[in-house]
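Shown below is the structure under consideration.
Left out: one protein chain. Kept in place: all the others.
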Amino acid sequence: MADKVNIGLIGAGRIGRVHAETLTRLVPGARLLAVTDVRLDAARDLAAQFGIARVADEPAALLADPDIQAVAICSSTDTHARFIQEAARSGKHIFCEKPIDLDLARIDATLAAVDRAAVKLQVGFNRRFDPNFSRIHDLVASGKLGRPEVVRITSRDPAPPPIEYIKVSGGIFLDMTIHDFDMARYLMGDEVEEVYASGSVLVDPAIGAAGDLDTALVSLRFRSGAIGVIDNSRRAVYGYDQRVEVFGSLGSAQANNNTPTNTVVSDASGVHADKPLYFFLERYQAAYVAEMRAFVGCILNDTTPPVTGRDARAPVVMGLAAWRSCREHRPVSLKEVEPG
Amino acid sequence: MADKVNIGLIGAGRIGRVHAETLTRLVPGARLLAVTDVRLDAARDLAAQFGIARVADEPAALLADPDIQAVAICSSTDTHARFIQEAARSGKHIFCEKPIDLDLARIDATLAAVDRAAVKLQVGFNRRFDPNFSRIHDLVASGKLGRPEVVRITSRDPAPPPIEYIKVSGGIFLDMTIHDFDMARYLMGDEVEEVYASGSVLVDPAIGAAGDLDTALVSLRFRSGAIGVIDNSRRAVYGYDQRVEVFGSLGSAQANNNTPTNTVVSDASGVHADKPLYFFLERYQAAYVAEMRAFVGCILNDTTPPVTGRDARAPVVMGLAAWRSCREHRPVSLKEVEPG
Amino acid sequence: MADKVNIGLIGAGRIGRVHAETLTRLVPGARLLAVTDVRLDAARDLAAQFGIARVADEPAALLADPDIQAVAICSSTDTHARFIQEAARSGKHIFCEKPIDLDLARIDATLAAVDRAAVKLQVGFNRRFDPNFSRIHDLVASGKLGRPEVVRITSRDPAPPPIEYIKVSGGIFLDMTIHDFDMARYLMGDEVEEVYASGSVLVDPAIGAAGDLDTALVSLRFRSGAIGVIDNSRRAVYGYDQRVEVFGSLGSAQANNNTPTNTVVSDASGVHADKPLYFFLERYQAAYVAEMRAFVGCILNDTTPPVTGRDARAPVVMGLAAWRSCREHRPVSLKEVEPG
Partner (left out) sequence: MADKVNIGLIGAGRIGRVHAETLTRLVPGARLLAVTDVRLDAARDLAAQFGIARVADEPAALLADPDIQAVAICSSTDTHARFIQEAARSGKHIFCEKPIDLDLARIDATLAAVDRAAVKLQVGFNRRFDPNFSRIHDLVASGKLGRPEVVRITSRDPAPPPIEYIKVSGGIFLDMTIHDFDMARYLMGDEVEEVYASGSVLVDPAIGAAGDLDTALVSLRFRSGAIGVIDNSRRAVYGYDQRVEVFGSLGSAQANNNTPTNTVVSDASGVHADKPLYFFLERYQAAYVAEMRAFVGCILNDTTPPVTGRDARAPVVMGLAAWRSCREHRPVSLKEVEPG
């Protein structure tokens, strides 16, 4: 039996590059064997940089390759469901960036295809692998905080993405808050039943013109009666603000931002510390490595991936409910957005 | 003209004692001349302890006393409106603990009486005088944080009050969150238009049986489009958790908890710091002094009190709207709870 | 038996004013009955401000006053030994600002006079009463840090005193480091046997011209074999820097600076916190109250003062040894500076 998993990368864009570097240098159990991208040049460049042997301009070649056991899908969101289904039919294990899709029926069809093929599927909710957040998850799961009663998540980007991206992103709740929805479920070990979402356009009117919000607040109600709140902004001038707190009957755990250094300067104007790490590539560097190690590990050891298809689906339900809540100006039960 | 304000204290309970100590020792411009309490013994004890010259068992004596220029009303909430009105008619300036009343019509009648008498009225939203929170207020007001976009307030008590108190308190939104409603207005320099409140009974079923909640979340929407959130719990095992954060277009300001010391112990089990100061008497000690100095100062200098009748009324409106929101399970505009 | 101690204050200068305010407002067991100062006007002003009944221009009147049980000596250092001896002969208990004197023979004569009179003597090493430092003392004394191995003390003033003061101060080791020498003994619960001192003139050449240093480092060796270090500067642009750390076999405890607030501002230039409280009057406010409560308490309860004559003497020995070490450029045993 092989001690390495041969992997094919689908998509040579920014996040594809992150995973290529991780898989070639920092995941001993992985061998990145092939890369494909609709822009063949991008695939070739990546292959040259990381010594990837095989290059193709479409996933079919890669899925037909018997040497390849698993794929990492890093292409644009609208291709995820299709590529997952094709990979499943080809018997490949699948790592896919979030979200699988923004349409629940298509997600369900995709997850059914994965189930039929009995391949492994892990979705890229990388923040679960951040050492701060996984520590808090473990504290909750261990019972050390008692019964979890409140979760607070602050998630602010340093700067908004291009308007063109926003237009196809599904909007703030399905593009940005979706990570926090996953985090809420992950930390609390509980399911959300109802959301109430509100928001504003305070950062850039063009975001509003595109039908989106840039500042948002979502209240959560969990099955257990626990409550939660997520606040989002598309622009924090001091950088990427990623903090969570779980408050329970026996105590509270907070994760603060990570910084480039722990230096402190005291001068006549005050005491000054570092800003948070700038954005997700900096903040979640270790998390990207850990999620890939986990994915490869669950193939090598034939275990269940730590972020399953169900984990991929639930935050989309929450995002759809948040949008409905916002539009209809009322709390929305998650059941309301489930397909008939 | 006198350089000291002669003050009569109405109510010799716990908070009366705090103000008596403050007024006799730490407010150079004040002379605490008289104290009254329905329990005459309590008044006498307090008078003996702090050298207060005159003692009575009802406010009338005190209000009739021409030497007294101002009263501090620290009696039970149900007497506030009546004593304010009587004091106003007697031409006394008034410091009154929050809230004036839980009924808007009665509040309005009371404020009208104060206006007619042209006396000063300051309400005991002491947290405005906490050095942390007033610093953040000043940062927002100065424009240093840019346009304020989000306010987050966490306010958790170390332990719930007796059930008997809860029954007459007006419930969590009018008893506990009311301070946070005031804080939200104070920090943001803006008015709330709409609230959405939800909550649970997680700490003690007896609180639920009394018709109240012990864990609550209120989403706020301000006139400017800014948003806010308050989370409350009646029990934080680590002590009084009182934190606020204002996030604006140019930066963010957070106030963390105060602690007895700044010592840190590192041992084989971790790095350990102090818990927050235990409860409001410890945390807001400096704030109690500052609010009384401000009250006395505005009498001596004939200026407007820093917490006005309008400031006293607005949080009650918010609390009533929060209760309606919770009961009707929908966002509630503040206008909806205004009297006809 | 009286439930209050009648106290006479000798010296109406800056520190005298601090103690006057403390004794009249914040020490329930004290009654400040009289004040004396060579500048009679200063004494009168203070008496008026704090309602002190009796005023005199020399201590004799006060020492002859049978109503007075204790004196607080806040006059200039060169008068301390004489006033202590006179107060002792008059049977008054004594609180005296540090140091008793800079001459060991005179200190010894003074302590002998106190012993003969069997009055209580407490010396104003106020920092022992700082909540941070007393916490660390208690941790060491309780054994929670194990065997204490290293003590580090950083003590930096915001700005140097006037050159005229420096000339008569005894120099940095007897004026400034003397507090840290006391702190080292207090925290470690151990005696220093040997010091090695070095220093520079980096802040102001006029300090060097006056024969003093403005930047200094003292290595300490304790009887137990533990080691320590004190670093001093006469100018920290960010304010009063007062930190200590004790490192032991089971852990370490650090006391950080106190700040006006616990607010943190994050903006495009970084994350900013408060500077330390400006200087000793701000930082040690609570300590001044606690030391006076302790002094009055030990009179009322007839217990030993928490800072004894021996505690007053030892840091002077250390200061004299530090100066000799610095001048002779070698480590100096404390025995070497003891009178033959």
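Per-chain numbering from 1; labels A, B and C assigned in written order.
Here is the rule we go by: a residue touches a chain if its C-beta (ideal position, glycine included) is under 8 Å from a C-beta of that chain, and two chains touch if they have at least 3 such contacts.
Being a predicted model, the structure only gives us computed values, none of them experimental.
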item: Of B:Asp108, B:Asp267 or B:Glu336, the one touching the omitted chain in the full complex; value: B:Asp267
item: Option from C:Gln69, C:Thr215 or C:Gln242 whose C-beta touches the chain left out; value: C:Thr215
item: Which of C:Gly8, C:Pro131 or C:Gly199 contacts the chain that the document leaves out; value: C:Gly199
item: Touch with the omitted chain, as defined above, among A:Gln122, A:Asn257 or A:Ser325; value: A:Asn257
item: In chain A, positions touching the absent partner; value: 25-26, 131-132, 135-136, 139, 144-145, 250-258, 260-268
item: Sites on chain C contacted by the missing partner chain, in the whole complex; value: 146-147, 149-150, 152, 154, 156, 196, 198-203, 215-217, 219, 221, 225-229, 231, 233, 235-238, 241, 247, 249-252, 329-331
item: Touching residues (missing chain, whole complex) on chain B; value: 236-238, 241, 259, 266-276
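Just so it is clear, only the chains that are shown with their structure count from here on.
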item: Distance between chain centroids, defined by C-alpha means - chain A, chain C (Å); value: 58
item: Inter-chain centre distance, chain B versus chain C - centres from mean C-alpha coordinates, in Å; value: 40
item: Overlap residues in chain B, where contacts from two or more other chains coincide; value: 250-252
